[in-house]
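Shown here: the complex without one of its protein chains, the others still in place.
So, chain A:
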Amino acid sequence: MDRDLLRQSVSFHGENLLSLLKCEQNENPDFKHLASDLYKSLNQRDKDEQSPVLEQFIARKADLLFAPSWKISEPADEWQEESGEAFAVMPPLEQFMEVSFEERRELFYRDVERGDMVIGRINSVRDFGLFVTLLCTAGGLKRDIEDLEIKALCPKREVPSTGNHDDPLSYYQIGDLIRAGVKDIDRYHEKLTLSLHSSSVSPHMEKVKLGVLNKEDLPLHYTRGEIVSSDSNETFEKLLDDSLGLSNPLNVDFLLGKLGISDTQTPSLMRGLQSKRFKEEDFATTIRKKQSVSWALKCVKTGVGHFKSGRHVDAMNEYNKALEIDTNNVEALVARGALYATKGSLVKAIEDFELALENCPTHRNAKKYLCQTLVERGGQVEEEEKLVTAESLYKRALVLDDTFKEAAEVLEKLQIRIQKSLKLKELEAAKEQEKAKTAETSAEKLRKILKEEKRMKKKRKRSTSSSTSSDSSSSSSSDSSPSTSRKKSKKRKHKRRRSSRSSKKHKRRVSSCSDKTAEDDRDWFPAPANTSASYINQNQSISKLMSESEPVWGAESRGRFEEDLERGSDQVKPAGFRSGVNGEPLKVNERVGNRRDSSSSTQSEYSHKSERHSEFSGRNPSRSERAGNDGGKTNSANTKKDLPLNLLDIFSQIAEFQKDKKQKK
């Protein structure tokens, strides 16, 4: 029993209650402990205010009323903006009761706590902080404090800075309404310290915005309180009856939730209605379940009768009816599974048996039928050459029933078959691997070259101005920018269209590569590509690349580029050998543009170039995977992208490769 509560009650009611308690609660061991304490806390109460009936009631029900388990409410901690629609928001009761000034002030200072929110008006701005006169409470307490003229200080350090380098206090003016959290209270001196940092309010109110408010943001209980104070006819009753929230049919549920009490298990003080007196078997859901099970069983019995007489359709109907009445009824599932198996729908049969076993793992028939069906199904599947599936089916059958000889036999035969097929596959794989080797090594070397190129680009980036590059890099790195997303989507569409078996891993790699190359790309072409200025940059970079990468480039990449360039070489050649080098980048881009069906805007050119880079870098890993597989279009398109990178370089190599190819052929 809660000692403090008992003491409070006894001191309120007096001796009578104590004697009644002793009388009624004699048997109660909890009470005996506390009885001695209670003698000390007795007040003399007025005779006419005593209520013997009530005292009798308290005494009789004391074991319930003062039990620690009686308190079941757990108030919801979430702070909700009270809109007056879910329930009626009323002004503080103090206001209606006309509690005296002194008492209200005293109660406020007694009950306000750190972390509460208050709203006040700024009445002076000093250099050490703001002085605020409180208008109303806004969270944690609900009191009528406007006329109490409580002044509080919000020191300068509790005012968050506004981002500019000005004095944060200059943002606030006299007469502003602000919402602040109570940071500290000096109850003795009746001083309050406020704060505008969201850390100063209780955790469940953290999301509420502190700072300057408009009149519309004032809490509802305050605004309605103003209506009451201006109109003397408004009583509590009238205001409540006129509230929209009172007519909400769900306000009871909402408020019970707010107080933390469950609606289906409301407490009672009647002895017969205590929750421990209710048995689980008496509840509606339990009885219904039992009833459904027996009803379903009846249906299953009639169904089995139909089945035995050969009326499969009727039997199926009965089983389905049974399952509707009682889903996952074990008997019905087993019977239906047997019917499916007989008809030949083995997969459905297996599903039903598995479900039945889930619900009742010891069902003998279910196990037996399941094993048989699994073996049969395994046989079917084996004929379809899905050997691994068949193996798993047989294994499952054995797991369920390890005495099932047929399953063991079939499993053995299957395993032999699997071993044979595995050996065959190994031989095939060995052959493929040899083909793949040559391609792989050249792919690795290409990757090295690309990395070097990227390093050089980065060096160039550092030498150029910082602001534009930082902007562009930040914009390109953020996925939200439309061009990068478009780039990526184009690129991805491309990949999906072209590569049939690209793995997820290399896509990720590609996107990470593309981020970097996109960045580089942006920096590389600060001016639109249509002007000759960009070409000059390009030329410069190419010449640099040529000088640095030539030794690497020379002899190694032959094998790979052979296939790629071969197809593109015809179209490339005329472009390469044109005298006006100016035209080249444009031409290739246009062609690339045509291929992609995109406009020849600068953005698309940028995107193409970056795609080129990325696909170039991305393609290499993919090529190694698709060893020996001519990707057809892929490679030729790649060629187009590769070209402008090392234009002169490649052109010089073409002749070589063609010669080599002819040799290989």
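Here are a few things to note about the model shown:
Criterion: contacts are C-beta pairs under 8 Å (C-beta built on N, C-alpha and C of every residue); 3 or more make two chains touch, one makes a residue touch a chain; residues count from 1.
Simple rule for what comes next: contacts and distances are computed from a predicted model.
You can't see one chain of this complex, but its UniProt record names it "Cyclin-Q", from the set "EF-hand calcium-binding domain-containing protein 2", "Large ribosomal subunit protein uL1m", "Replication protein A subunit" or "Cyclin-Q". For the chain missing from the display, the contacting residue among A:Gln291, A:Ser309, A:Thr342 or A:Gln433 is A:Gln291, taking the whole complex into account.
The residue touching the chain not shown here, chosen from A:Arg271, A:Lys413 or A:Lys431, is A:Arg271.
Within the whole complex, the absent chain has one touching residue among A:Met1, A:Ala88 or A:Ala315, and that is A:Ala88. Taking the complete complex into account, residues 2, 4-5, 8-13, 51, 53-54, 56-58, 60-61, 65, 70-73, 75, 87-88, 90, 92-94, 96-100, 103-104, 107, 110-111, 113, 140-143, 235-237, 240, 246, 249, 251-253, 255-256, 258-259, 261, 263-273, 278, 281-285, 287-288, 290-291, 294-295 of chain A touch the chain not shown.
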